[in-house]
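Pasting a structure below so you can have a look.
And now, subunit A:
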Amino acid sequence: MQIVLKDFTKTFDGNTVIDRMNLTVRDGEMLALLGPSGCGKSTTLFAICGIHRVNGGQILFGERDVSNMPSQQRNVGVVFQNYALYPHMSVFDNIAFPLKVRNDSKADIARDVRTIAELTHIAELLGRRPGQLSGGQQQRVALARALVRKPDVLLLDEPLANLDAKLRLEMRSEIRRIQLETGITAILVTHDQVEAMSMCDRIAIMKGGQILQIDAPKDMYHNPRTSFVAGFLGNPPISFLDGRTMDGRFLDEGTGVTLPLPAGVTVANGTGLTVGIRPEHFGHAGDVPVRGKVVFAETQGRENLYDVALPNGALLRSVQPARDDVRPGDEVSWQLNSAAALFFTEDGRRL
Partner candidate 1 sequence: SAKDVTISVWAGGTGPTNDYRVEAIKMAAEILEREAKIRGEDLNITVEGQTWTTWDDFKQAVTLAAESNTAPNIIVSGHEDIGTWSQSGLLRPIEDYVDFDAWPLNQLYPNLIDVSSFDGRIWGIPQDAEARPFFFSRSHLKAIGYSDADIDALPAKVESGEYTLYSLLDDAKKMQDAKVVEPGKGFMPRPSNGTDYWQFYLSFGGEFTDAESGKLILDKQALTEMYQFFVDAVEKGVVPATYLGMTWDSWHDAVAHDKAGIWHGGTWHKAEWEAKWGLNDFFGQIQYSLIPAGNEKGRANTITHPLVYLLSTAGTDEDATLAAELITIASEPRINTLHAVKSGHLAVGSAQADIPLYANDRWTTAATEQLLPHATALPNDPDFGVIWKAMYRGLESAWTKTSSVADAVNSVESEINASLGNKVVIR
Partner candidate 2 sequence: MTRNFANWPIVLVLLIISTPIIIMYAFLVIDTVTTSPPGSAIPNGFTLSHWRFLIDPTATGDVWRPTLTTILFTASIVVIVLGISSTAGYALSRLNMPFRRYFLAVVLVMHAFPLVTLIIGVFLVLQFVGLYNTLTGVVLVKAGLMLPFGIWIMKGFYDTVPWEIEMAGVQDGASRFTVWRKLILPQVKPGLFALALFAAIDAWGEYMLPRILAPSADFEVLSIYLNTVSDPDSTTYNFNLFKSVGLFYTLPILALYAIFRDRLMNIFGGGTKG
């Protein structure tokens, strides 16, 4: 089922939080809504599932305008950050609840619950209470409950935020697997970029109630449309250098770093620009040598992360396979891969 938000507007007490937002989620795709806290991700989700009323615009499920339909009639499955399992019911009853309230027969309920429990790998937990489950198991139950009545749409509001790192990893694949198996249209709200990138077909990056860019993860990473998007994606994050155009090249006067502008771009001399360099593009392979002093080094197991202070105090981050020979305080001269540099105007737009 394709979901369309047309000029969706949401106001809280006269405070417009989302203003005329447009978004299309394709049938069967999994879309991530990614953005900093408070940007309106949950609000969008709640409007889609019928918990919030829209103040303007329309929400279409396929052809159907659901804007004024109560939740109960929208047939949407939702997984909440804190799972929102019914603590007084067994896992079976939790999952069976949506079926029970629509008066399915007992036999049907038992069958459907079992099917979905197998899909989510919790068949052996059906007798337990949520309190007796681990976080990951609870998460699966929440998922099973959301899916059991075959909703048209699956909404996930930071479903992994409460899990520890390892479980998060595991549930990521799990959720994606189930979404792919059921072919359901899904929207995942998150502010974790790794989650968004690893789980979804496309990512919509939001900020201040607006969608900044919507793209496949890889495209978003390599072709961010704004410096905000560039800074938001990538871990360790991209570093920025400020400079100006000089004879068709980029020059950071403080450090003397000079980079060729991307092909086909012409900018007036002296225009202020910002260049973004991802840490993997600053290290041993590259074409522009940059000198600086290592001010911080940390081991992350298989890789090391370095902060290199350039003479004017600007910082460039570098990530490299683990090595022993560089320590904080060392002067280094590493290479910058100019082909991978991203250029932005002063107001953040990509050149």
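Regarding selection, all candidates are chains of the complex that A comes from, given by their letters.
FYI, contacts are C-beta pairs under 8 Å (C-beta built on N, C-alpha and C of every residue); 3 or more make two chains touch, one makes a residue touch a chain; residues count from 1.
Keep in mind it's a predicted model, so treat the numbers as computed, not measured.
Between subunit A and the candidates 1 or 2, touch in this complex occurs only with 2.
Chain contact summary for the complex, subunit A toward candidate 2: residues 46, 49-51, 70-72, 75-78, 80-88, 97-98, 101-102, 142, 145-146, 149.
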